[in-house]
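Right after this comes chain A.
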Amino acid sequence: MHYERPGSIKDATRLLNGAKGSAYVLAGGSDLLVRMKGGFIEPDLVVDIKAIKGIGTIRKSSNGFTIGAAVPCAEMAESAALKKAWPGVVEAANLIGSKQIQGRCTIVGNLCNASPAADSVPALMAAEAKVAIAGPKGSRTIAVDKVVKAPGSTSLRKGEIVEAVLLDKRPLRSGDAYLRFIPRTEMDIAVVGAAVNLTLDKEGVVKSARVSLGAVAPTAILVRRAANAIIGTKLDGPALERLAEACSAACKPIDDKRGTIEFRKKVAGVLAGRAAKIAYKRAGGK
Partner candidate 1 sequence: MVEVTLWGSVGSAAGGNKQVEVEAKNIRELFAKLAAEYPGLEPLIDNGIAVAIDGVIYRDTWSKELPEDAEIVLLPRLAGG
Partner candidate 2 sequence: MNFDAKFAAKKFNSVGTRPVRPDGVDKVTGRARYGADFNMPGQLAGAVLRSPHAHAKIKKIDVSKAEKLKGVKAVITADDLPDLTDGDSGLYNILDNCMARGRALYDGHAVAAVAAIDARTAREALKRIKVTYQVLPHVTDVDEAVAPGAPLVHEDVFTSGIDPRPKKPSNVAKRSEYGHGDVEKGFKQADFIVERRYRTEQTHQGYIEPHACVASFNADGTADMWVCTQGHFVFRQTCADLLGIDVSKLRVTSSEIGGGFGGKTHVWIEPVALALSRKAGRPVKLVMPREDVFRASGPTSATSIDVRICARKDGTITAAQADLRYSCGPYRDMWAELGAMTSFACYDLANVKSVGHEVLVNRPKTAAYRAPSAPMAAFAVESAIDELAHEIGMDPVEFRIKNAAKEGTKSSYGPVYGPIGIGPTLDAARDHPHMAAALGKNQGRGMACGFWFNFGGQTCTDLNIGLDGTVTLAVGTVDVGGARASLSLVAAEELGISYDEVKAVVADTSTLGYNDMTDGSRGTFSSSMATISAARNAIGVMKERAAAMWDIPVEDVVWEDGHAKATGAGHGNLPPLSLKEIAAAAPKTGGPIAGHSELVADGAGVSFATHICDVEVDPDTGATKVLRYTVIQDAGKAVHPDYVEGQYQGGAAQGIGWALNEEYIYGKDGRLQNPGFLDYRIPVCSDLPMIDTQILEIPNPNHPYGVRGVGETSIVPPLAAIANAVSNAVGVRLAHIPMSPPRILAALDTKKKD
């Protein structure tokens, strides 16, 4: 195995593009090293991107936030501005693993690992986040939902690296929230994850909303019918029931060691309702 630590994105993409065998990007390593340990992968090349200038920082601009690919999730929680604007995204990022994992793991890694149960992905999808991709043929920006194609598989082409996650500036009266269900209180992989992002009008009526679910289908899913169920409402009981029903209906889960089909369907609706209420409150709704 070769280990490289390039100082620039250009060098990183060149290394990845030129790799003969299997090549992997190392940022936090909390998925990569586990897969190496388990013998699931045997990289010929590991490209550590942490020495790339600027890739380890969170930048705030007039358009919103740019979160570098090597920013550990713990650092997201330490950014007051980010936490204020996107509390749901930050709380999702901070649910990944323990404090020890938090010190290493990144949301870009969480996304590119392409697990159906990734905690940060539903929150990023609900937030309509985009990713900046650098590659041998130049850069491109795509929506977060276009990255993961299937479990373990992304739309990234050979030599490409996700450089950063981009989050828009928030309109007034906006809030987001992410909840997940795990059997213990910490350390588990999500059995169900639900993210809600919404914006209210002056009267406190939901003007726009996005609802996303994790761990209930091969990839995280955006549930438009669930969002529509709460748009135009103040999250009254029937609206929340319709939201829960739409979420349960959208699930295409499996029975596995972490949960059953019935459980995931039911709890997806329950969590979406609870997340919607938190997001609503954060947006200033009463």
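Operating definition for what follows: a contact is a pair of C-beta atoms (placed from the backbone, for glycine too) under 8 Å apart; a residue touches a chain by one contact, two chains touch by 3 or more; residues count from 1.
How these were chosen: all candidates are chains of the complex that A comes from, given by their letters.
Just so it is clear, the model here is predicted, and its values are computed rather than measured.
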item: Complex partner of chain A (touching, any copy) among 1 or 2; value: 2
item: Interfacial residue positions of chain A with respect to candidate 2 in the complex; value: 38-39, 181, 183-189, 191, 256-260, 262-263, 266-267, 270-271
